[in-house]
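Removed: one protein chain of the complex. Kept in place: all other protein chains.
Order of writing sets the chain letters: A, B and C. Residues in each chain are counted from 1.
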Amino acid sequence: MILTDLLGSDAVDADGTRLGCVVDVRLEIAGAPGQLLAATIVTGILVSPRSRSSTWGYERRGAQGPFLIARLQRWLHRGMFLVTWEDVARADEGVVRLREGCAHLDPRLPEGHRSR
Amino acid sequence: MRAAAFASAALLAIAISGCSSAGSGIEDAVAQGIAAVETASLAVEQELADRTFSTVTVTALGDARRELVDATTTVSETDATNDADATLRTEALSALALGVDAVNDARDAMAGLGSLDAAELLLEEASAALEAVETQSGTSATADRGGR
Amino acid sequence: MKRIFGVALGVLTAIGGFVDIGDLVTNAVVGSRFGLGLAWVVLVGVVGICVYAQMSGRVAAVSGRATFEIIRERLGPRAGLANLAASFLINLLTVTAEIGGVALALQLATSVDPRLWVPVAAFAVWIVIWRVRFELLENVTGLLGLTLIVFAVALFLLSPDWGSLAGQALQPGAPADEAATTYWFFAIALFGAAMTPYEVFFFSSGAIEERWTEDDLAKSRLNVFVGFPLGGILSIAIAGCAAVVLLPASIDVTSLSQVVLPVAEAGGKVALSFAIVGILAATFGAALETTLSSGYTLAQYFGWSWGKFRRPAKAARFHLAMIICVLVAVAILSTGVDPIVITEYSVVFSAVALPLTYLPILIIANDREYMGDQVNGRGMNFIGSVYLVIIIAAAVAAIPLLIVTGAGA
Partner (left out) sequence: MNPRPQPLGRVLDAHLHILDRQVLDRDGVPVTTADDLELEGIEMGVPIDPEAPPPFVSAILTGPDLATRIFGGRPPVSRRMVIPWRLVTEVGTTIRLGVSGDALDATWVERWVGDHIIGRIPGGRHDPD
């Protein structure tokens, strides 16, 4: 499976109700140590209930500026949530099914990491 | 504020587009002709005063001639819708022809044929003729359409 | 001492590099039709290019990423490709205009048909890009371009009625014999000439070619905030010369030979030679910058290896793209199309393409992952946002005005 098969899919709950659009996939560099970099595992998906538009991460990070763009982006993606991979039941063409009673988690990223 | 100005300018522009007539086409071409003849005059004047290089003068004269020929084509291809327009077209064409002749004389003079002083006088005549046509078209246009 | 020299050099090249065929032609056209009535647009444009260049230079120096990499990364492949197509076509148009400008400047010096000069100019552009070090080409053309100061000197020598010039500049608005739409059309053209996207692609990629780091930021700020405004003053001087000599004679500028007439009028042959050298250097320098920019934008979008600091075979597609661009420009010019007309269109389309190239930089300049603690301050964000609005307004209005005014005819 490739990443962009998931991105843009509809996220539906166990009853088939649409919850939003899969806008991103959360990864963690935490698996078994590989040759050069520890394995990068999928830990969850990010679902935005109201917008499919591109996200620039404003709703997941502390960035505030420029004010207007930050506000617009936060508003478009208000209500975004993270679903852990354990709560994903199945991925079909254009639809991702979640398990019953899946938890809607805070989508924010842990603070600060910068490298060049 | 500026955005509003831009937007209203754009709307206004769309609203008033499509207003053109034979008269205004000729008027614009005559203005183009005047600009070209004045350019040639200025270049020749500078040449006579030894303030410029002959290469620049020759180039300016060549550009002026191209503009005059372009204006002449525009005028010749204009359809007149009334007698006034037809007369205007004839007069504009003859004034532009004077301009082309004068610029050609100046170019010849730069190549060593004839005198540049004489060409300068011809350019002045052509300029006067074109300005007369412009004044005339301006008045007839005002009568026709109530201004530009 | 060496530091001071370096700083001075940067500022001087920024001044000389600011003016290109678009600025030359548009300012002279506007001056000959509206006097200094549109000088305010040059001010708006210069502040805009300062803001934009400073942000993208800072992003390049701090994060090591050039402008079009950022555009692709933030806009994604689709909007990024639309942006690439627009920027690349405008760039190509500008390359054509600049090479045509070099040919026209050579015509002024020799009175040989510019179409014969086109292949010579194009070959010279290519060979310089192929062989000459980045710093050298930037500094030489920038310094020679400084001779355009002769336009400012000429304006003084013409001893104009300063009061009436100031009056024109301080009372913006269309004169009685010009339509309001034409006035605004030329306002956008001037804005596009001052804020051409290629300048920013070149500036940010140049920062990477010259391996800037955070330590170079102060220097970059000085180059931008001193060099560009002085370049803007040159632009206004070109308009001023046209306003003093050509406007009263009702000469609308349609060719490069008319642009230099006021200089000859004011300062005779000496001034004229400076002007011709200046125009030659400015258009040649800009031809290099625009050709490089076409390579930069393509390579950065697709992730190809690029840069003049590599040997050509190690940035093969980058060099191939530039060769093709120069050849296409020669093909366009060989049809006999007037470079001045191409210039007039290219500056307007520059204004159209600006928002999508500006927005990603504004966003990344706020991204701590890229910028660490060098993110935009509040003041910069405020000005940046104001300009975002201006740029979008100009882009939206440009095409309707182009159609309605028949390109300002």
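Heads up, the rule we're going with is that a contact is a pair of C-beta atoms (placed from the backbone, for glycine too) under 8 Å apart; a residue touches a chain by one contact, two chains touch by 3 or more.
All values derive from a computational prediction rather than experimental measurement.
**Q** Shown chains touched by the missing chain?
**A** Within the full complex, the chain not displayed touches A, C.
**Q** Of C:Pro77, C:Pro248 or C:Gly406, which residue touches the hidden chain?
**A** C:Pro77
**Q** Taking the full complex into account, what residues of chain A touch the chain not shown?
**A** 1-7, 23-31, 34-43, 46, 55-57, 60, 81-82, 84-86, 88-93, 99, 103-106, 108-110, 113-116
**Q** Hey, which chain C residues sit against the chain that's not shown?
**A** Contact residues on chain C toward the absent chain are 63-65, 69, 72-73, 76-78, 80-81, 130-134, 299-306, 308-314, 316-317, 319-320, 369-370.
We take it that only the chains that are shown with their structure count from here on.
**Q** For chain B and chain C, let me know how many angstrom lie between their CA-based centres, rounded off.
**A** Averaging C-alpha atoms per chain gives centres 31 Å apart.
**Q** Using CA atom averages as chain centres, what separation in Å is found between chain A and chain B?
**A** Here chain A and chain B have centroids separated by 65 Å.
**Q** At which residue positions does chain C touch at least two other chains?
**A** Residues: none.
**Q** State the interface residues of chain A toward chain C in the complex, per the touch definition above.
**A** 54, 56-57, 61-70, 112-114, 116
**Q** Tell me, which parts of chain B touch chain C in their complex?
**A** Residue positions touching the partner: 2-3, 5-7, 9-10, 12-14, 16-17, 28, 31-32, 34-35, 38-39, 41-43, 46, 50-56, 58-60, 62-63, 66-67, 148.
**Q** In the complex of these two chains, what residues of chain C are touching chain B?
**A** 107-111, 177, 179-181, 184, 245, 249-252, 254-255, 257-258, 260-261, 264-265, 268-269, 272-273, 276, 389-390, 392-394, 396-397, 400-401, 403-405, 409
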